[in-house]
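Here the complex is missing a single protein chain, while all its other protein chains stay put.
Chain IDs A and B follow the sequence of writing; residue 1 opens each chain.
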Amino acid sequence: MLLDHYQNEDFFDEMFTESGTVRPHYQKVAERFQTIDTGEHRSKQTAVDLAFMRSGVTFTVYNDDQGTERIFPFDLMPRVIPDTEWQRIEKGLIQRITALNLFLHDIYHDQKILKDRVIPPHYILGAKHFRREFMGCNVPKDIYIHICGTDLIRDRQGNYLVLEDNLRCPSGASYMLENRAALKRAFPDIYRSARVKPVDGYAAELRKVLQHVAPASLGGGQPNVVLMTPGVFNSAYFEHAFLARQMGIPIVEGRDLVVRDARVYMRTTSGLVPVDVIYRRIDDDFLDPTVFRSDSLLGVPGLVNAYRSGNVSLANSIGTGVADDKVVYYFVPQIIKYYLGEDPILPNVDTYLASENKDRLFILDNLEKLVVKSANEAGGYGMLMGPWASQEEIASFRDQILGNPRNFIAQHPISLSRHPTWCNDDALGGFEGRHVDLRPYVLYGDKITVTPGGLTRVALRKGSLVVNSSQGGGSKDTWVLNGDS
Amino acid sequence: MSEPLTPTAQKPISNRRDSHVMLSRVANSLYWMSRYIERSENVARLLDVNLQLMLDFADFNDEQLKEHWLPILRSAGDEETFYKLYERADSESVTEFLTFREENPNSIISCLFSARENARQVRDQISLEMFETLNECYLFLKSKNAREVWLSGAHEFYEQIKKYSHLFQGLTGSTFTRNEGYEFINLGKFLERADKTTRILDLKYHILLPSVADVGGAVDAAQWQAILRSASALEAYRRFHVEDILPKKVAEFLIFSPTFPRSIRACMQHLDEDLHRLSGNERREYKSPEERSFGKLLSDMNFMTIEEILNNGLHEFLQLVQTTLDRLDDHIYQEYMYHPPVDTQAEILLHQQQMQQQQ
Partner (left out) sequence: MTPAAPITHQAPTKGPWTEPLILSISHLTRYTYEGVVKDSFNEARLQPITDSLQMCRDFKFQLDPASSVRDYPDFYANCVHYFDVPEPHESLEVVAISEVQTLTESRGPVPVADRTALESAAVREQHFDFLQSSEFVSLGADVWREAVDALPNGLSDVWSDTIAIGEHIHRNYKYTPLSTNVNTRAPEVIKKKQGVCQDFAHLMLGICRTHGIPARYVSGYFLNQHKLPGEIEASHAWLEVFIPDYGWKGYDPTHRRESDTRYVKLAVGRDYSDIRPVGGTFRGKGTRKMVVEVSVQRIS
C-alpha cells in the first residue's frame, strides 16, 4: 500500500525494475511490506530505535564536553541481494584483497612493482600513509590486511563498482550485526521464509583471524588477543566495546599496555599479563610516540619495536594506509593484473588523477561537472560535488589542485542506485527512493571470508549522495539469499 | 584522591592468558566511583543533621557558629580555600561550600562529578541502570532546580542526594556482575564509610563546648545526638541503649557495635573479607606490612574496651584507625590498581585525541 506511489525516476532501483515490477528476490519483502500501514511502521520503528538506544548502539557527537548520543538511523526495509549476484561480488572482493595484500608486502620489501614501473614511485613515496619506519619488517603469515571494508556502488545499469577500499580501521561491522538482530525482532516471519544467509558468525570469524596471526614466537599456544581503543570519548567506542564483548576479548586503551623488553603486556590486578595480538582501532600516527607522533597519548611507547621484534601482532598491520590512498585506488586494476595476472572482477569507477598532466587539464576544464576528492580524507570531507557546488567552492578547489595536484582525484558523478526507504517528509509517510551503497566486510586469516551482506548505507536526505553517519546517513540490514528469490 | 606513588618494586609478570582479567585502570575507576558516591552521601548526611541542629540553637552568636561549623568544614573541605571564597563561617556559607562549590574537591557536587567521570570510563562494566542513576543525580545537581530546592528546604535536598546514593548502591547489589570488580566497589565503599565514621566521632572532640558548665547539659546532649544522626545511628542506638545518650556509650556503639552496619568494626570486617577474596590469601593470612597492621588493628578491636580507648585518648585512637586505613588504601593502589598517573592537561589532550580518531 505504501509502495503504490513509488517512483524509480532515472536511477537503478534495487527493488523495482524500470517497468515498475518487483524484482524476484524482493518478492517476499514486497508482499509483507504491502500489508504494513503507517501505524504499524511507526510502532516497529520506535521499538527498534528504543532498543538501539538502550543497548548503546550509538555514536557520540561532541559539541561540548557533554556529547550527545545519537543512533545511526535505521530503516526497516532490508536490502536484498540474490545469491548469483553475491557470488560475483564475493569473488571480486577476494581477488581485490589478495592483490592488495601482495602489493603491501611488495611495497614494504623489494618494491618490484615500482622497479617494473607499473606505478610511478612518487605516488607511493609521497603517500601520506606510506610508513618508512616499517620498511623491511616481516609480518606474521605475510598478512597486512586482516579486516577490510570495501565500499561498493551500482551505476545506472546496475553494475557493481568499487568506490573505495577501507583498510586501516574500517568500522560499521557492529551496525551490521545489530541491524540484523533488530530486523529479526521486527519481522521474524519474512526473515525465516526468505532464507537469508546469517551474519552472526562475524565475531567468531574475526577472532579466528586474529588468533591465526599470533606471533610465531608463541609456539602455537593460545594467544592473548585484545582490542585497543582510543577510549570512551571516541565516537565509535560503542562498536569497539561491542566487538570486544562479542569476541570475548579484553578492551584496552594505550595506557593499559606497557612494553618491557620488546614484549607487550597489559596492566591487570594480577600483574602484567602478556599480550600477543592487538586488534587496534587507532591510526598509525598515534600508535607509538617513540616512532610516530611524539605527542600521542593514545599509543604505547615501544610498540612498533615490539612488533618489529616479532613479539606481538597488529591487525591491521602498520602502513596499510598507502593502499587505501585514493590515488593508489586508481592503480588497483594494474595491481591486480601485476600480482595475479587477472582482470579485475569488480571494476573501479572511472577516475582522473590530477597529478597526471592530461587528466589535470581535463579536471580543471570540467570542475563544475565532476566530483573531486582529496586523496587522504575520509568520511566525505575534502570533497567537491561539482554540479552542486558554488563558484567560490569551485575556485577554491581549482587553487588547491594547482597547489598540490598529487592530492586530488576526480570522478564523474555516479548516479548511485536507490532503494525504497521510509521518509517522514510528507504527512502521508511512505517509501521513497534514496541512494544507497554497500560495505561488505572481508576477513583475511587462514582463509578469506566475506560476510554475506554487510552494511548498506542510505543517504536519508532527498537527492543526497552522501551516506556517512556524521553527515546525515542511515543504514539498512542487508540480506543475501540462499538462492535467487 | 591520594597522590599516586612511584612503585618501589616492578609489577610481577603473570602467566595468565585468559580473557577474564581486570585491568588495573578499570579496578581503579570502580574503586573511586564507589568511594566518591559514599563520600557524597556522608557529606549530605552530615550537613543535613547539623543544619537541623542549628534550628535548636538559633541564638548562637558568630563565634559560636564558627566554632560549630569549622570542624565540619575541616572534615570535608579545605579551610584555606573556604576563606578565599567567603568572609565568615556560618550555616549558609559552610553548607554552600560543602555542597555546590567545585573549588572544593570534597563538596557533594565535586564528589558526584568525579564519581560520574570514573563511571564513564568503565561504562561497559557497570549496568545501564547504575550509570543512568549516577547521570541523573549529576544532572540534577547541575540544574537550576537544585539550588531552588536547596534554598527552600535544605532537608529535602539532602534527602534527594541520599536517595540517589541508596538507589545506586542497591542497583549495584542487584545488577553488578559478581566479578573482581565487585570487590573493588565494596572496598571503596567500606573504606570510605569507616573513615567517615572516625571523622564524625572525632568531630565531637573539636566542637569545643562553650564552657565546662555545659557538660552534661542540653547543648552537649544535642550534639551527641547529632553525632549519632550523622552516622544514621540514632534509632539503632536507642534500640540498644534504652537509657539516655551517654558519650561513652555513643563512642562505644559507633566503634564496636557488631550489629550496627556502619560501625567502624563492622566496616573493617567487610574490608577484611573483601581483601581476602581479592588476594586469595587464607583467612587471617596477611602478606604485606599494610595488610598486617590492618589485621592487627581489627584483631585488637575484638579485645579492646571503650574504657581503654578513652583512657589512652579517643582522638589518638581515631587517628590510628585513619592512618591504618590510609596505608591500606595505598597498598590496594600499589598492589592492584597501579597505572601511570596522567595530569589534567594531558588528560584533556587525551580526550581530544580520542575524539579525533576516525574509526
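Here is the rule we use: a residue touches a chain if its C-beta (ideal position, glycine included) is under 8 Å from a C-beta of that chain, and two chains touch if they have at least 3 such contacts.
Predicted, not measured: the structure shown is a model, and the values here were computed from it.
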Full-complex contact with the absent chain, from A:122, A:156 or A:185: A:122
Of A:49, A:85, A:106 or A:133, the residue in touch with the unshown chain: A:133
Touch criterion as defined above, residue of A:87, A:159, A:193 or A:294 at the omitted chain: A:294
Which of A:308, A:412 or A:461 contacts the chain that the document leaves out: A:308
Contact footprint on chain A, counting only the chain that is left out: 114, 120-122, 125-126, 132-133, 135-136, 258-262, 289-291, 294, 301-302, 305, 308-309
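Quick note on the criterion: only the chains that are shown with their structure count from here on.
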Distance between the centres, which are taken as Cα means, of chain B and chain A, whole angstrom: 48
Complex contact set, residues of chain A against chain B: 54, 56, 62, 168-171, 221-224, 230-236, 241, 245, 248-253, 255-256, 260, 265-274, 281-283, 286, 295-298, 378-379
Residues on chain B engaged by chain A in the complex (per definition of touch): 11-14, 16-17, 19, 21-25, 27, 120-121, 123-124, 128, 180, 278, 336-340, 342, 346, 349-351, 353-355, 357-359
